[in-house]
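Presented below is the structure to which this report refers.
Moving on to chain A:
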Amino acid sequence: MLLQLENVSKSFGEVRALENVSFVLNYHEIVGLVGGNGAGKSTLIKILAGVFPPDKGRIYLEGQEVVFRNPKEAHNHGIYTVHQKMEEILAPHHDVTANIFMGEEVTRPLFRSFIPFIKVLAKREMEKEAEEILSRVGIRIDSVRRPIVSYSGGQRQAVALARAIRKKPKILLLDEPTAALGVKEKFQVLRLIRRLGKEEGISIVIVSHNLEEVFEVVDRIVVLRNGQVVGECSPSQATKERVVQMIVGGE
Partner candidate 1 sequence: MKRREFLKTVLDNSVWVILSIFLIFNAFYTPRFFTVLNLRNILIHSSILGIVVIGESLCLLSGHFDLSVESTLALAAVVGSLLVKNGMGIFTSILAMLLSGGMVGLVNGMLIRKVGLNAFVATLITYIGVRGTALGIVEGKTIWNLPPSFCFLGAGTIWLFPVQILLLIGLYGVFHLLLITTRFGRHVYLVGDNQLAARISGINVDRVVVSVFVLSGFLSAFAGLVMAGRLNSASPLFGTGMVFEAMSAAIIGGISLRGGVGSLPMALGGVLLLSSISNVLNLHAVSPYWIQTIRAIMILFAVVLDSLKRRLVRYEE
Partner candidate 2 sequence: MRRVALVVGIVVLLGLLLVPLALGQEKKLVFGYSAPGLGDEGQWNIQKGFVDKCKELGIEVIVTDAQQSPEKQNNDIETLIARGVDAICAVPQDSAAISVAVQKCNEAGIPFFTIDRGVTAGTVVLTVKADNVKAGAIAGEVMLRLLQGKYNGIAKGKVLEIRGQPGQDVAEQRAQGFHQVLEKYPDIQIISLPGYWNTEEGFKITVDTLTAHPDLDGIYYHADLYIPGIVEGIKAVKGEFAKVGDPGHIFILGIDGNPAGLDQVEAKLADGVVVQPLRDYGALIVPIIVDYLEKGPEALPKPGTVLVEEGASWSPAMVVETAAGLEIWTNVFYVDYLGAGDPNLWGNKPRE
């Protein structure tokens, strides 16, 4: 087991977003997290990403208990995330490169030889790397120097994805990564996700409303309803109808 959540709960005032959720992610596994609006999917992702701590419960990474006090600590453990909402991801007036490297800017010593501790941003290197990663993601972005506001929703999502995969994460958390994409881009991103999972061995949790694509890429499906895990199945064994039934509840 790569990652394990044990009896995690989280409330926002009156709202109980997660209740005693236990969840497992294995090595080299792609898990689909599905559920209706407000089921608690994004909350689960944010707890794993270190955005906020759970009210109670434990998280184990490779058998060791971990506590993420902030997103940086999750990054340090190799956990990277593409969050659902744009306002949680991108700085709109900054260019693509600045966004891809947000919080993890690459620096170089200003005077390498005599005062190595004064470091400045390595802009050229970052731009070059940004272009490389974007070409891997496979979505066309004409200039890494233009601000995010000048790009479409799909392109913005591509930038966010590029940021998350830049450092070859151990675990990738994707909260509705294809929601704003066109048909062609969606196809490309799904192919990328599959490649990352199967060829590069990254474990991935993907949240999606689109059961088609979930069935296409994931190894296992976990269903959340009203903050609780209500079911689990493998796409090869269950039908979409069965999963839909679990999502909406009742028999």
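On the choice of candidates, all candidates are chains of the complex that A comes from, given by their letters.
Assume a contact is a pair of C-beta atoms (placed from the backbone, for glycine too) under 8 Å apart; a residue touches a chain by one contact, two chains touch by 3 or more; residues count from 1.
Here the structure is a predicted model, which is why all the values come from computation and not from measurement.
Visitor: Using the definition of touch given at the top, pick which of 1 or 2 touches chain A in this complex.
Guide: 1
Visitor: Contact residues on chain A for candidate 1 in the complex?
Guide: 49, 51, 70-72, 75, 81, 83, 87-94, 98, 102-105, 107, 110, 119-121, 147, 149-150, 163
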